[in-house]
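The complex appears here minus one protein chain, its other protein chains still in place.
The block that comes next holds chain A.
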Amino acid sequence: MAAGVAGGPTKAEVLSLFRSLLRTSRGFADYNIREYAKRRTKDGFRHNKNLSDTSSISSAFSDAKSQLEIAKRQVVVYSLYAPKVKSVMEIKQS
């Protein structure tokens, strides 16, 4: 992973963004959206793991940052309208 020389993000920044995205994703009230957000974050970061030039790393980083902003807003919206009864998948089977 390239170190942030000419404006690119550092490894620590990338990892911190990854953890923030995962933490935010866990907050979704809807089962399907929550699982999708977690999975997409992991797959997205894994897919971009081998990028080498600074410009593509920077653009991937800023893209992920805007996704984090969207996720934070939508977690609030989804929890405001969360149905009382959860999905069948979230109910523990006896």
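Everything that follows uses one rule, which is that a residue touches a chain if its C-beta (ideal position, glycine included) is under 8 Å from a C-beta of that chain, and two chains touch if they have at least 3 such contacts; residues count from 1.
Everything that follows uses one rule, which is that contacts and distances are computed from a predicted model.
**Student:** The chain that is not shown, which UniProt protein name from "Replication protein A subunit", "Trafficking protein particle complex subunit 2-like protein", "cysteine desulfurase" or "ETFB lysine methyltransferase" does it carry?
**Tutor:** UniProt lists the chain left out of the view as "cysteine desulfurase".
**Student:** On chain A, what residues meet the omitted chain?
**Tutor:** 28, 32-33, 35-37, 40, 43, 67, 70-74, 76-80, 82-91
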